[in-house]
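One chain of protein is taken out of this complex; the other chains stay put.
Going in written order, the chains are labelled A and B, and every chain counts its residues from 1.
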Amino acid sequence: MPVLLSAEQAVSLPELVQEINKTGLDCKLPQGAQEPMPRIRGLGSLLSAGPQEISFLSNPKLHELLSRTQAAAVILAPEVHAALDFEPAFAPVLCPQPYLMYALLAQRFDQVRLSGLPKGIHPSAVVDPSAEVGEGAAIGPFCVVEAGARIGRGSRLGAHCVIGAGSTLGQDCLLHARVTLYHGVHVGDRAILHSGVVLGADGFGFAPDPIKGDGAWAKIAQIGQVRIGNDVEIGANTTVDRGALDDTVIGNGVKLDNQIMIAHNVHVGEHTAMAACVGVAGSTQIGARCTIAGAAMLSGHIRLADDVHVSGGTAITSSITEPGRYTGVYPFAPHQDWQKNAAVLGQLGGLRRRLRSLERQADEGADSSRNTHNQN
Amino acid sequence: MPVLLSAEQAVSLPELVQEINKTGLDCKLPQGAQEPMPRIRGLGSLLSAGPQEISFLSNPKLHELLSRTQAAAVILAPEVHAALDFEPAFAPVLCPQPYLMYALLAQRFDQVRLSGLPKGIHPSAVVDPSAEVGEGAAIGPFCVVEAGARIGRGSRLGAHCVIGAGSTLGQDCLLHARVTLYHGVHVGDRAILHSGVVLGADGFGFAPDPIKGDGAWAKIAQIGQVRIGNDVEIGANTTVDRGALDDTVIGNGVKLDNQIMIAHNVHVGEHTAMAACVGVAGSTQIGARCTIAGAAMLSGHIRLADDVHVSGGTAITSSITEPGRYTGVYPFAPHQDWQKNAAVLGQLGGLRRRLRSLERQADEGADSSRNTHNQN
Partner (left out) sequence: MPVLLSAEQAVSLPELVQEINKTGLDCKLPQGAQEPMPRIRGLGSLLSAGPQEISFLSNPKLHELLSRTQAAAVILAPEVHAALDFEPAFAPVLCPQPYLMYALLAQRFDQVRLSGLPKGIHPSAVVDPSAEVGEGAAIGPFCVVEAGARIGRGSRLGAHCVIGAGSTLGQDCLLHARVTLYHGVHVGDRAILHSGVVLGADGFGFAPDPIKGDGAWAKIAQIGQVRIGNDVEIGANTTVDRGALDDTVIGNGVKLDNQIMIAHNVHVGEHTAMAACVGVAGSTQIGARCTIAGAAMLSGHIRLADDVHVSGGTAITSSITEPGRYTGVYPFAPHQDWQKNAAVLGQLGGLRRRLRSLERQADEGADSSRNTHNQN
């Protein structure tokens, strides 16, 4: 369904395969593939792809769709192709990593759209004379680039972005509409930042104010910064706070989904990925290659080792030193069942005591019974 | 307290009742109602309404306020009115659905404010020449309407809205300030979108990149779209991501509160309502007329039947095929009680084993006791 290219932009299948292989993949058309090769204008799922689109099979559960798809071409593993027991209506593309090829193809098609985006600085943008805007960069309508900010070559800012004083963006970044960087925020190359992202807001730091008293709080001005590595993507409405004194640090290749909250002084290791609605409290350090599933929460001042995988909705309240998967979710149930069982939860300590007491009785009983038997 | 209309805009009570009845309600003034009828300028709760305002009673717990309210008029059920044991100081309005009449009245009064909002395209807005703006539509200051976008008749955009390339808005929509639609997002008629809403940001899709290695992720460009039906309301800072290949779909009449996250390829059925802070992971399908209470989380790739009601804070981790209410929340307690009981949670498997072992002993004991008795 999502035809992405105009008829003139269509690519012949062999060309497309050749292009993708340049990234290091090793895909090919089977020997003696039927001519003429289809010209491809888009990418779709097996169910939705039409006769001008390419599709792919990576999930074995969808295998049965192969005989029904309308796709012009389908990427599939060589062994899946070899085992086909019918003559496919599509042109097969043999690839050991069909999912990765799909990812690269989707990028390739989307690039056509991206390359059509406006270039240059929109006349409505407010760019401070002391800011530097690199060659080929694009600044959208109503953007504000403050004093001393630097925007790298080829980076593109959608409408309404704000780059605070002295903040820096690397090369070839893509900021969608309405991204806000406070002052002193540093983002590496090739970042993708989605709408509503806020980088560098104040961390949540207060000291009890005994002078004002009555529970009043004194603000601890947050004078640290935010440092974000290369190849980082940050989803819509996610916030990364600036450090209190030192910096909040997001490593290279980190992927953050929407509505995530990264508090002040957190460190996130390289290539760690977090799904939506995750919250990470202050000063926590997360290792490399971790995955944190949706709506998980991490307490402050803890450490997660490399390669830790946290299940969705889990509260991690203490450090994790070993790789592996960790979970803590209350299992859902029909409401009345839950009610009955939840009522017992608060009595667990008591239940254990009663169990122990029974066990002691049973032991004594066994002894006394042994005694009784002896007496017999 | 919230007087909404100027003295000139005040409506007489019989007029107001007549107006609301046009929507299909059947409300009336009691026979022989006292003249002169009050002129109404606003709507308030029983406690706060003043002598120029109408109020209502729908919650029986508030019945005692009837004798004390300062309201000029009160909507109440006919049977409640019949059972009053005092002469009310207010003009009663008899209505079988007082809460619904309240809802319609609140809309009616708010409409006066809405109709006073600026019309036309603000001179500061950036509207691409290829975009279409329907008759009577309003485009606020600093809005950006990109190439090929279409905005239906009578739709109003607050300040700072962005409508991406090729996106479409139906008729009579109300976008508050600072709503962002990416490209390829389609919204039906009469939508209400609140500030900070982001529709069509990229879904969270990555494939492990074995070529780069080291845990690096390859982005899967998200080339699907977002399709939203008619009569949908979406709360502040809620995000609905675009589909990976196919579309993310929100049905007619769906109501989403603030800070909700709808991931790529999710389908939400008609008239389903979700309270704030709910997260729905990718490809999940939710039926019609469901209610998902605040901060509940739904895992990806699951299905919820029609008429499923999920309690607040509950993690739904597998499909639900039957209507009904489902819950899974850890009951809170004073911290020390929680600590004692939570410590036992991790031993539940062990406790069950010990219980079984006791039961076996008890059974054997009963047998041996029976044997003993026999021996006697």
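Please note the rule applied: a residue touches a chain if its C-beta (ideal position, glycine included) is under 8 Å from a C-beta of that chain, and two chains touch if they have at least 3 such contacts.
Note that the structure is a prediction, hence the values are computed from the model and not measured.
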Hidden-chain contact residue, picked from the options B:Tyr102, B:Tyr182 or B:Trp217: B:Tyr102
Residue, one of A:Asn230, A:Gln259 or A:Thr272, that touches the chain absent here: A:Gln259
From B:Pro38, B:Pro92 or B:Gly158, residue that would touch the chain that is not displayed: B:Gly158
Contact residue for the chain not shown (choose from B:Arg41, B:Arg178 or B:Arg242): B:Arg178
Residue among A:His81, A:Arg178, A:Lys255 or A:Arg289 that touches the chain left out of view: A:Arg178
Residues of chain B in contact with the chain not shown: 1-2, 4, 23-25, 42-45, 47-48, 97, 99-100, 102-104, 106-107, 109-111, 113, 122, 124, 140-142, 158-160, 176-178, 192, 194-196, 231, 233, 235-237, 253, 255, 257-259, 270-271, 273, 275-277, 288-289, 294-295, 312-313, 329-335, 338-339, 342, 345-349, 351-352, 355, 358-359, 362, 365-366, 369, 372
Chain A residues touching the omitted chain (full complex): 124, 126, 142, 144, 160, 162, 164, 178, 180, 182-183, 196, 198, 201-202, 204-211, 214-225, 237, 239, 241, 244-246, 259, 261, 263, 277, 279, 281, 297, 299-300, 310-311, 314-317, 324-331, 333, 337, 340-341, 343-345, 347-348, 351, 354-355, 358, 361-362, 365, 368, 372
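One rule holds for everything that comes next: only the chains that are shown with their structure count from here on.
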Computed distance of Cα centres, chain B from chain A, in Å: 26
